[in-house]
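The structure under discussion appears below in the form of structure tokens.
With one protein chain withheld, the remaining protein chains of the complex are depicted in position.
Chains here go by letter, A, B, C, D and E, matching the order in which they are written, and residues are numbered from 1 within each.
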Amino acid sequence: MLTNILSPMVLAFLLGIIASRVKSDLRFPDSLYQSLTIYLLIAIGLKGGHKLSLAPFSDVWQPSLVAVGLCCTIPLWTYGLMRRVGKFDVPNAAALAAHYGSVSAVTFSAALAFHDILKIHYEGFMPSILAMMEIPAILIGISLARINTPSESDLTNQPVKEIARELLAGKSSLLLIGFLVIGFLVGNKGWDQVAPLFDVPFKGVLTLFLLEAGLVAGRKLSDLRKGGAFLIGFGILFPILHALLGIYLGKLAGLSIGGATILGTLAASASYIAAPAACRVALPEANPSYYLTAALAITFPFNIVLGLPLYHEIAKVICQTN
Amino acid sequence: MLTNILSPMVLAFLLGIIASRVKSDLRFPDSLYQSLTIYLLIAIGLKGGHKLSLAPFSDVWQPSLVAVGLCCTIPLWTYGLMRRVGKFDVPNAAALAAHYGSVSAVTFSAALAFHDILKIHYEGFMPSILAMMEIPAILIGISLARINTPSESDLTNQPVKEIARELLAGKSSLLLIGFLVIGFLVGNKGWDQVAPLFDVPFKGVLTLFLLEAGLVAGRKLSDLRKGGAFLIGFGILFPILHALLGIYLGKLAGLSIGGATILGTLAASASYIAAPAACRVALPEANPSYYLTAALAITFPFNIVLGLPLYHEIAKVICQTN
Amino acid sequence: MLTNILSPMVLAFLLGIIASRVKSDLRFPDSLYQSLTIYLLIAIGLKGGHKLSLAPFSDVWQPSLVAVGLCCTIPLWTYGLMRRVGKFDVPNAAALAAHYGSVSAVTFSAALAFHDILKIHYEGFMPSILAMMEIPAILIGISLARINTPSESDLTNQPVKEIARELLAGKSSLLLIGFLVIGFLVGNKGWDQVAPLFDVPFKGVLTLFLLEAGLVAGRKLSDLRKGGAFLIGFGILFPILHALLGIYLGKLAGLSIGGATILGTLAASASYIAAPAACRVALPEANPSYYLTAALAITFPFNIVLGLPLYHEIAKVICQTN
Amino acid sequence: MNNLNLLTIIAEEALAPAIEKEIVEMGAKGFTSSSVSGKGLHELRDNQWEGENIKIETIVSEDICKKILTHLERKYFDRYAMIAFFHPVNVMRTDHFL
Amino acid sequence: MNNLNLLTIIAEEALAPAIEKEIVEMGAKGFTSSSVSGKGLHELRDNQWEGENIKIETIVSEDICKKILTHLERKYFDRYAMIAFFHPVNVMRTDHFL
Partner (left out) sequence: MNNLNLLTIIAEEALAPAIEKEIVEMGAKGFTSSSVSGKGLHELRDNQWEGENIKIETIVSEDICKKILTHLERKYFDRYAMIAFFHPVNVMRTDHFL
């Protein structure tokens, strides 16, 4: 665990939190944040596509199935729990379901870096799994809200099909899927051309990105009390539960320890790029304070700092006992 | 040809076109676009200057002469054709002449990358040729308009000398020429200091840039019908003609196959950074729909995707027959 | 000296000055400037922290003491001179004292690059010295103004303690100190992860930054006459004096020739990031024309172009005679 | 009436494409947009993670101004961070805006 | 009175956090900020080295408008590059701003 906390990525994240707690004037220009996001998505896509082109299809289909299964069911029980135990109203429960069913590309990147540093092998095609898990949960979350709301002929109620189209054409899945395909097609020669920009400095860029993430998470910390103890408990316990499930099923689907841990991390992670944007438009009655705080100020830091080493330990136990 | 289409650069360009056709919300922040432009111009300049310092002058002067000759004459016949066959009015014909006589630094970069990938040798000093070809055609185009317009004592009619000064001091030639000189002066030691930023990741940055270029070209595609069949035909046939000429003359001037192909590509390319800006100010009556659409939505994609491999084949034929 | 002037960094700076003199439209987007600043501070911090972790404490404490001593006393005599000889009023004299006591991270970077190019050894922990020297002088400058102004119960007079807090939490010291600590903690493994982004392309990024610095310095040149001959003389002679002192004391404190030269350069440099921001808020009556012109248009160019080789020669003399 | 108003809408930027499309459909001949940050009854909106605001300005006749405001009120006002206000302006080339 | 004014403040960006805090403390229910460049009696302010300007707009009642202006005048006007101006606007949902 110490190796993880002492990585430049995690330390930069903590520095970002400190900076925002001491009210530093450090700010990333908006366009730097956007540029880093574009970079990360392209880099993940290219590398994943490249590795996917080297993997036999037989290795890929089982984990893919498990991944899709996970991200389609997580929103269901999350929604149920939020409604019954958390006493949230329909839109808020649905928004939280969408966020926790979907995945975080940055948490994913941190998981890759974690494994690279410890030199633990994982399946190179994991980015394609990431790409598959991003959208379904968001659609399911929004559909849950639609089903459970007395339908008024509301002019704001975009049809779910239209939302699906927008999500697929949305920045994050377009770049991820697009560059997966590009990485898949270009072969070694093409990979060598882009690797100096999109692979070699990747961990450095991630460090920069996590500094910015820390700045935002730090500011959100003051919203924690608005969410209350329930949200904090949920934001930590559910990821652990989802990680357990992900690791276990990943193992069954034939993934290595590393691959299973990463699948677990994906299941544990909550989206805070694609999901908030979609929920804001499709579920405006849901309060961003809840889902952004949970995803960004609770689950994200937990996963990055403590979750990763924890999931790794869990994976070791699960994989050895089987 | 497949190798070209399957390069990350070209695929990124196509992805950009797709993204804008499916109305993706993917957008590059303005400042990222500007930063990438600055990067490309500096990188081209530095490398060209460095290579120029290694080349004997006797190799350089003949191709330079040919290049300047080309970019001074292309606007003349382009203007004539536009007026007579295309039935364009004076300002629009002049603007198109300026654009097609001038050159595109991004097309040039793609040509370099194309040759690098196929491991075909070309003269390292080609960027200095690029720098020479940028401005004259724009001045000639604007002068053509001035000569052919009944002069009114118009307060907007900037003297051509002033326009020349502004173009020379303009971002793109200033960076290109400035860093050519810097690259020339700093020697191997200086080159080694900047190469990790300006050479090693160059193709990756170009990939990013072409993604953005695709986004814009894709949006412009819907303007194609405004230009009509004539503009489409012109935007494809003229570049081929200019490429033929450039390759043939390049060969005569002693360039290698690679160098001749790149000179041909330069002749074939149309400016869409320096020329539009200059024409907008100096020829406001010209309609950007024509020249931007032709340069950006027709000629640029054609050159990047099909032109390059075609010109390469042409060069092989021409150079073998001679 | 020629090696210095013919480095890409210095040439880019000169090109920037030329560009702004010929009224080029070349501009860096604001967010590129901010991003480069963030990059430089992180890069300096990380590398310095990493090197600090490799240095025995016994090597570090003496130079640190000297550095702090320098940056606490420089403002005192600068203030005195400005008041008596320069006939500046209290706020302007105090602001100039703050600027010249503090240090410039970009000048520092240029000094590192200068030594790297000439392959002269210097102590790797110098960035921690930079970090120590940034803030004290600014606080002393502001305090000098407070002490020497008849205190009115002014609502703008922020307590100095509050200013200290803001400076410490300010972007530049937060990043510098934060990443010094991170670089110190992460060890070789962590360093290897971030070096491809924050070390390898460093000189290239510095070249870019100096191009932008040149653009701004060039524009400021026209303000030179406002400052007058006194300011020009001061902006050149004082840095030389401070460099002499820094080199001499650095030598006494056990630094190598390289280390002593860098300490001298730090003493000679004037802040133009942290100090102007702080002075603007805390000493609004001071006229930015004076301190910005002196720091940015006189001392900075002098240090970068002529100062560095000069200080290096001085250091050779001083270190050999002792 | 042909008196022209400058109508300003400040809203969550996610709504920009929809609002821009709708005001043009309702008769505005143009608009000008810029990215702003701000605070009102909702949270501070000043970063890309949580979203910023868009400021859309359009010069329209009084009728169209009223029409747009009614539409915004019905569709957005209760659900989104958003304000709208207007005041008369004098323009060059009135027909440009009608 | 409850007539609403749009008060616009253009000032050195270093002052933004302070001014935003103060206008809210003095009763403004919100504000909208954006980064601008400009020139007035002081130097051209158009780059990050020397600092740019912030434009802060706030819709407030006449009373609060006056209060804010008095405060700005006392605290900032002599010392900083800064202007302020206001004019009446018509808003949707008046109570949003009171």
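Descriptive notes on the structure:
Please note the rule applied: contacts are C-beta pairs under 8 Å (C-beta built on N, C-alpha and C of every residue); 3 or more make two chains touch, one makes a residue touch a chain.
This structure is a prediction, so every number in the text was calculated from the model and none was measured.
Taking every chain of the complex into account, the chain not shown here touches B, D, E.
Remark: the omitted chain is touched by one listed residue; of B:Phe13, B:Tyr33, B:Tyr79 or B:Tyr290 this is B:Tyr33. Within the complete assembly, residues 4, 6, 20, 24, 29-34, 59, 87-93, 96-97 of chain D touch the chain that is not shown. Against the chain not shown here, chain B presents residues 27, 30, 33-34, 155-156, 216, 272, 276-277, 280-281, 284-285, 288-289, 292, 296. Not every partner is drawn; the one left out touches chain E at residues 10, 34-41, 46, 53, 55, 69, 72-73, 77, 83-87.
In the analysis below, only the chains that are shown with their structure count from here on.
Chains that count as touching both chain B and chain C, per the definition above, are A. Where the sister copies chain D and chain E meet, the same residue numbers recur on both sides for under half of the interface positions. Farthest from chain E, judged by the mean position of CA atoms in each chain, is B. Inter-chain spacing, taken between the CA centroids of chain A and chain D, is 34 Å.
Rounded to whole angstrom units, the spacing between the C-alpha centres of chain B and chain E is 46. Within chain B, contacts with two or more other chains are made by residues 25, 29-31, 200-201.
In chain D, the residues touching two or more other chains are 35. The chain pairs satisfying the stated touch condition come to A-B, A-C, A-D, B-C, C-E, D-E.
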